[in-house]
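So, chain A:
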Amino acid sequence: MGEVTLEDVTKRYDDVTAVEDMDLEIRDGEFVCLVGPSGCGKSTTMEMIAGLTMPTEGQVFIGGREVTNLPPKDRGVAMVFQNIALFPHMDVYDNISFGLRLRKYDKEEIDRRVERASDIVQLEGMLDRMPDEMSGGQRQRVAIARAIVRNPEVFLMDEPLANLDAKLRVHMRTELQRLHKELDTTIVYVTHDQAEAMTMSDRIAVIDSGQLQQIDPPLTCYNEPENLFVAGFIGSPAMNFVDGRLTETGFTGDKVEVDFDPDVVDASVGDDVTLGIRPEDVYTLNDATSLANPTKQIDAVTDVLEPMGDEIFVYLLLSEDAEVSLDEEARGAMSDQLLMSVDPDSDITEDEDVTVVLDRTKVHLFDTETGQALMHGLAPTTTASTDSSTPAESDD
Partner candidate 1 sequence: MATEQGTFEKDGDAEIKRGPLERWVSTVIKNPKRAYRAMFYVATVFFLITTLFPFYWLLVLSLTPNELISNMGLLPKGFNPGVFVTMFERVPFHLYMFNSFVLGLSTTIIVLLLASLAGYVFGRLRFPGRSLLMLAILAISYFPPAAFFLPLFQLFTGGTSIVLGPITVSSPDLFNTPAPMVLPFSALFMPLSIFILTTFYGQIPDGLEDAARVEGTTRLGALFRVIIPLSAPGVATAGVLTFISVYNEFFFSFLMNNGEASSWAPIVAGILKYQGQFDTPYNLMAAASIVGVLPVAILVIIAQERIVSGLTAGALKE
Partner candidate 2 sequence: ISSSGGNGNGDGGGGGSDDTETGTAIDTEEVTEDITIQIAGDSRMSDNIDGIRDILHNEGGLADNISIDIIAGSQVTNNRQNQYQQWLGSGREEPTLLLMDSGWTIPFIARNQIQNLSQTLPSDMVSTVEEEYFQASVGTAQGENGDLYAIPMFPDFPTMQYRKDLLRNAGYGDSDFEKWATESMSWEQFSKITKEAMEANSDIQYGFTFQASAYEGLSCCDFNEFMTSYGGAYFGNPEENLFGPIGDRPITVDEQQVIDSIKMVRTLLNGEDDEHALDGITGNIAPEAVLQWTEEPSRKPFTGGDAIMHRNWPYSININGAEDAFGEDLGVMPIPYGIPAEEAEYPMTGGPVAALGGWHMAMNPSAPDRKKQAAVQVLRAFMQPEAALANFGLQGWIPPRPELLDSDRAAEVDVIGRYLPQLKVAGENAIPRPVTVVWPQQSSQIASAVNAAYAGEKAPQQAMSDLKSTLEQIEQSQ
């Protein structure tokens, strides 16, 4: 039915390769999110599935049928466009019912469906507005409604909720999930919202520079990113990376050391490796009491505090001479900075000396050069080797 398969698909514009050698298998009824940095080729991939763009190379299958040269109308897809693309000469009703009218549904059926769709996107009572009389979010909702009135085999949604407020977004999320369950259609979904990707999708496909990096269930991507790119991309705020080397005792960075048996990873002692740790897995000594497997202690100074309401982001400087930098991205990549998330009740202040530890079981290790993941989560400290959970094992 609704399987979508890309085989070796490449799309080149004159001098840009938007998508490169992409192999993607989406199962029938699956909900897959495409994520990746701006310009990485998500929309292009969607357009190739829809048939709006012809791949330069490779083939596209939908429902097991090759559709590479089939026009969009014969592919059984509905799409929410990133640029919304409402028909400016039609009112909301006509925009939403466009596809149904093309298929000559009878009037009542159309009315029924339009009503239902506009209900879902909360646009009741706006059916006779023209697109230019609506707000950005309302237009986007029309675009969603236009797609969901139909019963296609595959939904393609390119950032359908980008212009909606958090509440509506949560609502729409649920509605889309409900729809997904009800119709049992395949959904390919582009989003920049981590929460969306995490909660809605069966699998997340992470794309970078036109290349597929990883396609896995959300938590796998979160907990076991295949490479530095995925690790850094999934999760907000991003994972902390600390550069160092693999030594006999484990990981040795400038300020951070984590000890483990270097044999458990597929790299030689002396190789450059990067250690990754998510902000929520960094603990102050106080909070670390409940932590079963802390690493060695790390001394740091708090820099900026960003209270987010439900948590506070604390920027830690590892070396005293580190310059205060506002560039968060730079921070994340630098070895002498760490981002930590603490409870909003915490009494931590700026420019305070703190000692932090990392959760050993949440530490990631990557080959600095290739970016490939070497290990996710260290076994509990060697002393606790009898414990059953040795993720290192599964990693080799």
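The set was built so that all candidates are chains of the complex that A comes from, given by their letters.
One rule holds in what follows: a contact is a pair of C-beta atoms (placed from the backbone, for glycine too) under 8 Å apart; a residue touches a chain by one contact, two chains touch by 3 or more; residues count from 1.
Note that the structure is a prediction, hence the values are computed from the model and not measured.
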- Touching partner of chain A in this complex, picked from 1 or 2: 1
- What does chain A use to touch candidate 1 in their complex? 47, 50-52, 71-73, 77-79, 81-89, 98-99, 102-103, 130-134, 136, 139, 146, 150, 156, 163
